[in-house]
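Okay, so here's the structure we're looking at.
A single protein chain has been omitted from the complex, and every remaining protein chain is retained in its original position.
Letters are used for the chains, namely A, B and C, taken in the order the chains are written, and counting of residues starts over at 1 for each.
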Amino acid sequence: MNARMKEILVVAVLTVFCAIMYWGKVDGWMTGFQFSFGLSMTVVILIAVSLLVILYLTLRGKLIGRRVVFLYVGISVTLPFFMSLSQEIKISPEVQTLYEGIAELPPGSVVLTAFDYDPPSAPELQPMAESFFRYCFNNDLKVVVIGLWPQGPQQANIAIEKILLDEAIAAKNLQYGIDYVNLGFQTGNEFVIQRMGSDFKSMFPTDYTGTPYNDLPLVRNIKNFSNIDYGFNLSAGYPGTVEWVQVAVDRYGLKMGAGNTAVQAPQCYPYIRSGQLVGILGGMNGAAEFELMTGTVGKGTKFMLSQSFAHMIVIAFIIIGNVAYFRGGRKQKL
Amino acid sequence: MRREIPLLITGIVGVVFVIQYFIPHWPFNRMNAWFSDWFSIVQACAIWLGALNLIKISIQKIAKKKKDWIYSVVILVFFLLITILGFAEGEEFREPGTGFTWLYEFVYTPLSSTMFAILAFFVASASYRAFRARNLEATLLLAAAFFVMLGRVPIGDVISGFMPQGAQLSNLATWIMTFPQTAGQRAIMIGIALGIVSTSLRIILGIERSHLGGGD
Amino acid sequence: MEHFAIWVAAFLTMGIISFLYKDNAWYKLSEAIFVGISAGYWFVTLFWDNIYGKFWVGRGDDAMLYIGAFLGLLMLMRLVPKVGWISRWPLAFIVGATAGFYLINYFSSNVMRQVEDTIMPLLGTDYSATTYDMIGNIVIAVGTFSGLVYFFFSKEHKGVFGGTAKVGIFFLMITFGASFGYTVMSRMSLLIGRLDFLFGDWLGMIK
Partner (left out) sequence: MSFHIAFLLLSVSLIVPSPSAQDEVADSVAVSDSALVVAAPPTSVIASEHEYDDGEALDLSWVPSIDDQLVGGLVIAYRVYRSTNGGELEMIEELIPGANQFTSGELSSDSSYSYVVAAVTTSGEFASNATAPLSPETEWLNYEKKWLFLIGLLIAGAVMYFIETARKGKKLFVRKIAGLEAIDDAVGRATEMGRSILFIPGIQDMDDVQTLAGLTILGRIAGTIAEYDTKLFMPVSRSLVMTAARETIKASFQTAGRPDKYSDDMVSYVTDEQFGYVAHVDGIMVREKPATVFLLGAFFAESLILAETGNSIGAIQIAGTARPAQLPFFIAACDFTLIGEELFAASAYLSNEPRALGSLKGQDVGKALAMIVIVIGVLAATIASAWQVESMQSIVDTLNSVFSTN
């Protein structure tokens, strides 16, 4: 069988698979598909056994290629979606301090949330945004949203819309303009923060719908950072937490916590040690921990199983790689 | 002259932007704001140069029937499609329901999310290949990555369950992140900042000037 | 329309993923669509946000915006070969402002602040820190110091100095390893997000 034939076969198999799955969706028998506990364990054991086989092959001098690694990553992330297994979650200190920082705010405090991320980072940051808003609305904190990334405020709206459907929060009958405001996006990166230090209104003359700043009761009396009780920045890169700390915290003394993608978080750790940040939610784990602290179950908790599996796979391959190295495959390049 | 004037502009503007930090008085207190405005306007003008270049290259490729020229047609078609929509739909081009938004939501977003997501695979293959205990430094790299990776997911504590409270993998991960990691980051950050100070000075003093081109 | 949209998104998603196997027509198509759409997206967005939204709307209130427009115009002179050299002026302006701004900002936030934070007692009686914190503080002080030694350019890494630089490299390696390990999580979650789309939104298998 030549390469071209193989490719055609792959595409055909994929098409059939998609067709069956889609039929399952339309028909309904596929929805909420779950492995039983026994089957889940069997799958886990099968994966483990196949890894042992790879280890054995490596010991025999047969190195696997990067595509095999790719395949395992795909499997390890996908299968846990359908497994009925649960795991325990522990709270880390930086999440604890962040939570305490918000918990001590009296009702009516104004919280500024800066949405500095776009849809690609949403899996990590959206669960944080949702549980943060849920906490704020449940505890009568007033929320002002801005974004230094163009798509940030849209992400905020998605989160708010979802949270407002919660029964407890729907019962509060929150009003836009009074209980929360979305001022939208502004270009200019850290310069925006800088200018907000003297005047919010000059940077956000209207909210995202075009309502003038002064017609919004919640923000009408907010001049600058001194009228903000707490800042929360969800960031996936530049501009993000580093800029907020450099300008809003260092220059204007804003009290601030942050939710970062896991990659961004290590860079901000020095800021926790130095007290420039109250706390950090790092990655999906941070989101899951925050969900636990605020007593809700969201996607962060749900996806942690896939997360754990993926980590185990990466670790397994690091071990296999080292076995290959010590066995003498030192000159081998993947 | 063509070479001196830009150098002079860079030097003067550079100095002004340093001292504005120390002067709260007008006009220095407005400098940052003005610059951010000006920069975004220049940026928006410059993108015309980029876009025209993209069009030019695509057309060249199509005209010469170079390999894979058909994909240049795709680039052109989609570029023109979203541009025409964006301008035709006017100021409200980003409102829900516009064609522009549709393209953004169902074409742009999935593409960019997926490109970002395939990093997961590369992270795995890079770990497999690079984290090998070749020498002491590589071993430290490997060990730190190994423990933090394990400590960051709940399963780490299941593995280290036999250890006393406070000495589990998640605590180790936190410890590595809070102390040695912070120390390393700090040294890097201080170094970078000094590097930036010196590079900026070289630019302001006109020692680095290749980006301003030759004297034609 | 909704169905069609999700199919389009799923098609493009899998096109990109197929690159992992090898470069192929599906990927090339997705890539070309991506380049065309995103270049157009920014072209349009920058026009409406910056030229229209910032300059045209705001020019009455802030005459300074005309300077920006002037710089932008000089930039566009590049299209006219004879006077293209003038586009170096706005470039020179931007480079100068960036150099000045970064110089002072990084100096204050990264040098001053980080040095200040490293000044702390390693151990002590009235210090409320635990042994855990004390060891940590020692690690931070030693790590920061030796890391700086590593970056020192004026002295060859030999003798005691070289030994300290070596310790600095160890710290840097731990830093990189830890950051890498920490990042794995984030990258995996992105993939989780995409697969959630494929299996949840598209195929409807996840509730």
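Everything below uses one rule, namely that a residue touches a chain if its C-beta (ideal position, glycine included) is under 8 Å from a C-beta of that chain, and two chains touch if they have at least 3 such contacts.
Model, not experiment: these values are computed from the prediction.
For the chain that does not appear, the touching partners among the shown chains are A, B, C.
Across B:16, B:73, B:133 or B:194, the single residue that touches the chain missing here is B:194. Considering C:51, C:104 or C:191, the position touching the chain not shown turns out to be C:104 (whole complex).
Against the chain not displayed here, subunit B makes contact via residues 21-26, 29, 39, 42-43, 46-51, 53-54, 57, 68, 108, 111-112, 115-116, 118-119, 122-123, 125-127, 129-131, 141, 185, 188-192, 194-203, 205, 207-208, 210-214, 216. Panel shows subunit A; residues 66, 120, 198, 223-224, 226, 237-238, 250-251, 253, 263-264, 266-267, 333 of it touch the chain omitted from the view. For subunit C, the residues touching the absent chain in the complete assembly are 16, 19, 22-23, 27-28, 30-31, 34-35, 37-39, 41-42, 46, 75, 78, 87-88, 91, 94-95, 97-99, 102, 104, 107-109, 111-113, 115-116, 118-127, 141, 144-145, 148-149, 151-157, 172, 175-177, 179-180, 183.
Assume only the chains that are shown with their structure count from here on.
Measuring from the averaged C-alpha position of subunit A to that of subunit C gives a distance of 17 Å.
Inter-chain spacing, taken between the CA centroids of subunit B and subunit C, is 4 Å. For subunit B, the set of residues touching two or more other chains reads 32, 35, 37, 40, 109, 112-113, 115-117, 120-121, 123, 127, 131, 142, 145-146, 149, 152-153, 177-178, 181-182, 185-186, 189. Residues of subunit A in contact with two or more other chains: 70, 73-74, 77, 120-122, 187, 262, 266-267, 270, 273, 283, 285, 307, 310-311, 314.
Contact residues of subunit C toward subunit A in the complex are 14, 20-21, 24, 45, 49-50, 54, 105, 108-109, 113-114, 116-117, 140, 178-179, 182-196, 199, 203-207.
Within the complex, the subunit C residues that touch subunit B are 5-6, 8-10, 12-13, 16-17, 19-20, 28-52, 54-55, 58, 62, 64-65, 67-69, 71-73, 75-76, 78-79, 85, 88-97, 99-111, 114-115, 117-118, 132, 135-136, 139-148, 150-151, 168-185, 187-188, 190-191, 193-194, 197. Put simply, subunit B touches subunit A in their complex at residues 32-33, 35-37, 40, 109, 112-113, 115-117, 120-121, 123-125, 127-129, 131-134, 142, 145-146, 149-150, 152-155, 157-158, 170, 174, 177-178, 181-182, 185-186, 189.
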